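A single protein chain has been omitted from the complex, and every remaining protein chain is retained in its original position.
Order of writing sets the labels: A and B. Residues in every chain begin at 1.
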Amino acid sequence: MKGEPKELKIKVNGKLYELKVKPKALLNDVLRDDLKLMGTKRGCLESICGVCTIIMDGKAVRSCSILALQANGHEVTTIEGLANGDKLHPIQEAFVNHGAIECGFCIPGRVMMAKALLDENPNPTREEVKLAMQGVLCADVGYVKQIEAVEIAAVKMRGGE
Amino acid sequence: MKDFEYFAPKTIEESLSLLSQYREEVKIIAGGQSMLVVMRQGLLAPEYVVDIKGINVLDYITFDEREGLRMGALTTHRTIEKSPIIKKYFEVLSEMEKNLATIQTRNWGTIGGNLCHGDPAGDPVPILIALDAKLKLKSLSGERIVIMEGFSKDILEVDLEPDEMLIEIQVPVPRSHTGVAHEKLMVMQGDAGIVGAAVSITLKPGDWVCEDTRIVISNAASVPLRVREAEKRLIGKVINGHLLAEAGEVASGEADPPLDVHASIEYRREMVKVFVRRAAIRALERAKKG
Partner (left out) sequence: MAGKRQVKAKTSVVLKEVEDSTLREEYSIIGKPIPRVDARAKVTGEAKYAADIEAADMLWGAIKRSHHPHARILNIDTSKAERLPGVKAVTTGKDFGGFKWGWSRETRDEEPLAVKKVRYLYEGVAAVAAIDKDIAEEACELIEVEYEPLPGVFDPFEAMKEGAPLVHEDRPGNICVEYHWDFGDVEKAFAGSYLVREDTFQTPRMAKGYIEPPAVLAYWPDSTHLTVIPAKGSPYFPYRILSNCFNLPLSNVRIIQPFIGSDFGGTKNDMVSCDFAAPMLSKKSGKPVKIVYTQFDELTTCLRRHPMWITIKTGVTKDGRLKAIQTKVISDGGAYTRMSPLSNFLTGICMALPYQLPNFKTEMHCYFTNNPSSAAMRGHGIYHTRFAGDVQMDMIAEELGIDPVEMRLRNAIENPKPGKIYETINKLHLATCGVKECIERAAQGIQWEEKKKSERVKGNKAFGIGFGAGTYLSGTKLSGHNACAAMVRVCEDGSVNYITGASDVGQGSDTVMCAMVAEVLGIGLEDIDIKRVDSAHTPVDPGSYGSRVTVLAGEAAVNAAKDVKRVLLEVAAKEFGVKPEEMDIKNKKAFVKANPEMSIPWARLVRMACYTTPGMVIIGRGQSTRGVSTYGLADFTTGMGDIGTNYSFTAQAQEVEVDLETGVVKCTDNSVIAHDCGFPLNPPAVDTQVVGGAYHPGVGAALYCEFKMDKGLTLNPNLVDYKLPRAYEAPMTKVIHVITNDPFGPFGAKEASEGSTCSAPPAIINAIHDATGVWIKDLPAKPEKVFWALKEKREKEKR
């Protein structure tokens, strides 16, 4: 039947959820409207701005560009799943300490993008960092501090200072 | 977005049954990176959506010295970008993927979805034409093989029957001394090319006479266009700068570029000359290397 809710089993930030969603629901809708995880933003809804970026099965994807049901059986990490209690993830710390955050709207998506990059490639070149940052739009920082923050986090995560 | 009925088949056969049953009323969704945008804009409102993303048997890259490259339709762009096989044998494809949209799009979007979308500005199709690729299509009634060049029919229209699905992309092993390159005009990294060109050049070793060439331009006509008159200027000759400029000019004349917010028709014509030349120069270098 058209629009009939279907079962969705999805792991988000380590927790298993079972819910029923309409087929046309986007993953972004489920994360925000159903699971109330507002950290993942809703921006252009046109697969352009990237503020809705999350990590699914280790890869950065736009949650506005995936039907929720396509995430059935998959594992998702959102910004809420990054910090370890009070302790920020090194990428989060780097963004905070390096002045890479202004209005903050693109930050959750950008941090997830950076995490996906560094998890896959712990020693990226500047070129590779820029290519990752290309996927999330910002309107006020000018990108320089954000690129540098990712590089700083990469060093930290490799055990350096 | 309008509501629809949703199926998530686990096998190819299941999908084909659904296509056969619902025909014009059904749309396949793979990565959905192109499709969801048009659905959200209300330009596409299928009654039934068949989600084939979970059909894992269609996600593969294999290479055989005789058969060549086989890619399953659901191979993601990112997989192609990172594949050691592709980098070794068809580097032009990994280079192209690096410049295709953004990482998020490539992580989820599939090569099959891209080809079936039929965007005349897309990057993969011109290269696959230059590589003389073939596509395997399947329906309940059977299989057919189409050549890449014939697949794109018009803007957003491809040679796919309502009950058919793209299964596999087949790329033959290039002849020796064949070089393939792709260049596109980007203002920002990851842009769709204002124009693009994919060129394949096969040389006779020793005197470097051009034995064969394929020149395909994108975003310069309603489909990725093979500019045969331009190709004729190169075949049988030793390619030099003068000939490349000539080929570019001829290609520009064969083009039928669109006017849009990014460029005028005249500018696109001029850029066809530039990018055919640039892609051909790199293809030539590669061909000489073997």
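Going forward, a residue touches a chain if its C-beta (ideal position, glycine included) is under 8 Å from a C-beta of that chain, and two chains touch if they have at least 3 such contacts.
Please read all numbers here as calculations on a predicted model, not as lab measurements.
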Point to revise | Residue, one of B:255, B:271 or B:287, that touches the chain absent here | key: B:271
Study note, to complete from the structure: Filtering A:19, A:137 or A:155 for touch with the omitted chain leaves A:137
Point to revise | Chain not shown, touching residues in subunit B | key: 185-191, 194, 261-264, 267, 270-271, 274
Practice item. Go through subunit A and note every residue touching the omitted chain. Key: 32, 37-46, 48-49, 51, 78-80, 82-83, 88, 92, 95-108, 111, 130-131, 133-134, 136-147
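We take it that only the chains that are shown with their structure count from here on.
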Review point. For subunit A and subunit B, what's the span in angstrom between their mean Cα positions?
Key: 29
Review point. Which positions of subunit A touch subunit B when the two form their complex?
Key: 1-4, 6, 22-24, 26, 45-47, 50, 53, 56, 59-62, 65-67, 69-70, 72, 113, 116, 130-132, 134-135
Exercise for review: Would you mind writing out the residues of subunit B in touch with subunit A in their complex?
Suggested key: 1-6, 8, 29, 32-33, 36-37, 40, 47, 49, 51, 53-54, 78, 98, 102-105, 107-108, 188-190
